[in-house]
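One protein chain is absent from this view; the other protein chains keep their places.
By letter and in written order, the chains are A, B and C; residue numbering begins at 1 in each of them.
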């Protein structure tokens, strides 16, 4: 029997996770919630996903808009094994009380703090930490991106120290709110939260981060400096990433020079919604000086955590013991391999 | 037997037309050309499309990059019935000599002038003008957009006069070149070419246009004012468009307030590459004052002409006599209906 | 004795009006207010402008930040003859009650509705309507821009009908909030408020408007179509504007092709803050077809209303009977002539 999954918050991340769950053979969506009617709630209905209003008081709005809902979050909860909370950052906390009350397992996104669940998750780095857990947090898009390339380096060469500058997108493509239209804005509070967040998954790593926000919508870009414990050749590093899951090497020489062109490549690859769930690393932007490695990578903020949510469900529901086996299963089902 | 189609210039438009041709049951791609190796030429190979170098001198570059080509444009030409020329604007002219020499039919895009072929094409408005033609021009994305909504109005209510302001996107999402980063730039030469271009398809229409370029990549947006011959209600007009092919009504009330949200809707609809091939008209942005109609529409510059190219092939190859039948066949095959 | 002017809201408009008032010989700033300490309140102090907290409860914040204030708005009011309200749109209404209570004259900006004062003001078009008035509203930047070029046309050739598309900037350069980063957004409610707003100054004009918001910060741009009552030559129209106050002809041929280059021109002209208080009309973007005139103009949203506020003070305080004399006096003092 398939694991029953609910999505609280059918938005940017929620609709992608819903799609990915229904592509797997060991889990299925039994309901998604939305606070108000919109083209996204129509999408849920078109996709055949049972739609619920988040709260009782939202039901009226749906009715007025002629959108039929199956009930509210409270009606959905008893039907699910795991609830994937995709509500806006900081909101998940209050919902957790509800989930816990009904005894439903819950997964949160990177907008919540580590303390909420005590378990922060990345499929490659610490799959086992979510094993059977009643709740866990899939780390943010940026943290996921950093772990995907740093963890293999740590396993293979050892890491002394990491510094990363995060050049963040100012808003998602369909967002109305965003950064200043024509300015760069630094995250003045140092260290930024990204470094500590990586450590919730790669415990004990020495990492510092700085971050700026820029007026673009497509992807985050990281400038990363890693002092390796063991010297390595550039080719060795590239080969390592080439065989690491959810990392994709791209090349300026092939015309993939910027984040716009990575998004175009994702469309060319036939990826659903044009998503690039892999972390893109520039082959020709890698440089080793002594044992210090410099590289650039790009992170698709809307989608890279999607497969992580699937693996996290598997770990929490004890569906698969081996993380690489889960990763492969997930990725095959959604067309990443 | 299927009609054999070649694509000269496998780029933004070319790769979409290639995909759409192969979805039809009465035509197929026999080869596409590219001037240099890039991630887009890799796409062609991945899609199983025979790849040709545009010129002899390009062959070396492909070889050096380890990309196997089947020959050059000259080798491809004898194998095709119709060549769809998707080379950059103004370049098609010199290729036409080649196509004509071998006796291959040819379709050009809106970057070329009407004089090149003498036949400008829109499936809804003047399908028959391309009937059996040896060459034709599918009008530009903006002209196509204007015709899609104006032609039904003309047929049903009659048009006295049209004025349109075109707010153009500054570059395509993966383009490196584009408009100024933080400025609006008017097309000073008045009237802009858009009005006269519409008249190559809707002969005798009284239309004037102005245009500005803005720093955005997603879609063009039109502000249109139409003096109708016959007074009509707003609902009548909306119903007319709702039943017109390749027009899609959207609504700010449903959260589709800007071009970024239209592109998001296209992804939600599961459209390949996230393309919106329909012209999007805002339901709640339509106003009738006396017999003057005001409305906003958005045009996806990368894709709206794609189905028109398919219908143009059908007209030129006499595959289908009725334009509405061809439109329906095209649209069903590529998932627009 | 100079007229005593207070500024409520020392921000984008307020700081410019304060500067312009102090350049005149018949008026002076006696105080400006701010709700919280910032680099802009430091600017006020550096400029030697007496700084007041807007409300009692704001005083603490200034004290904590070590910024000395002279008291609150209530302390300032008794010292002023005219208060120029530059608070955010919609906020002026509640302050008017305060101004009226103390019997202080007040000027509002275009963010307020016409009904608030019953007098909407443009120096060229209806100076006399503010004569001795106890309160008036200087119309918005866009309305001011439209009136500056339409009024001379109406006086000289007569106007049958106007249509304008407003391509709006998404945010001011130093604003953190703004439009979507990479999208165009139409003002769906038609007619937009711009047309009716022009009529509060040019009574009875037949004008319709549409508007879109674009991701740029520098200026608004208008595409305007005017049906003139009397036929005129393009040169005649250009000569008319050339001799109209606060209109500046620019030319694509001279390298002024977009709004970024107009802003650069303003810096080259040595204009304070790089402001372009004139409405810029493109000489080579003017076209007459029969008696219909097409033209493009650009409006610097941060500054074009500044001199209008000065003239409005003169009209309300009966400092100068002739509008052209007031305009000349204002403009000479701030370096526009």
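Rule of thumb we're sticking to: a residue touches a chain if its C-beta (ideal position, glycine included) is under 8 Å from a C-beta of that chain, and two chains touch if they have at least 3 such contacts.
Please read all numbers here as calculations on a predicted model, not as lab measurements.
K.L.:
Quick one: which of A:219, A:247 or A:313 touches the chain that's been left out?
P.N.:
Once the missing chain is taken into account, the touching residue is A:219.
K.L.:
Which residue from A:153, A:167, A:277 or A:336 sits in contact with the chain not drawn here?
P.N.:
If we include the chain that is not displayed, A:167 is the one touching it.
K.L.:
Please identify which residue in C:194, C:222 or C:257 touches the non-displayed chain.
P.N.:
Hidden-chain contact among the options goes to C:257.
K.L.:
Can you list, in ascending order, the subunit B residues touching the missing chain?
P.N.:
Answer for subunit B: residues 170-171, 173-183, 215-217 touch the chain left out.
K.L.:
In terms of residues, what is the contact footprint of the unshown chain on subunit A?
P.N.:
Touching the missing chain: residues 163, 165, 167, 169, 179-180, 182-186, 188, 190-191, 208, 210, 212-219, 221, 223, 225, 252, 257-261, 282, 284-287, 289, 292, 294, 296, 298.
K.L.:
What is the set of subunit C residues that contact the non-displayed chain in the whole complex?
P.N.:
15, 37-40, 42-43, 46, 173-176, 181-182, 217-218, 250, 254-258, 260-261, 263-265, 267-270, 272-274
Convention: only the chains that are shown with their structure count from here on.
K.L.:
Taking each chain's centre as its mean C-alpha position, how far apart are subunit A and subunit C in Å?
P.N.:
46
K.L.:
For subunit B and subunit C, let me know how many angstrom lie between their CA-based centres, rounded off.
P.N.:
The mean C-alpha positions of subunit B and subunit C differ by 42 Å.
K.L.:
Spell out, as numbers or ranges, the residues of subunit A touching 2 or more other chains.
P.N.:
173-176, 181-182, 217
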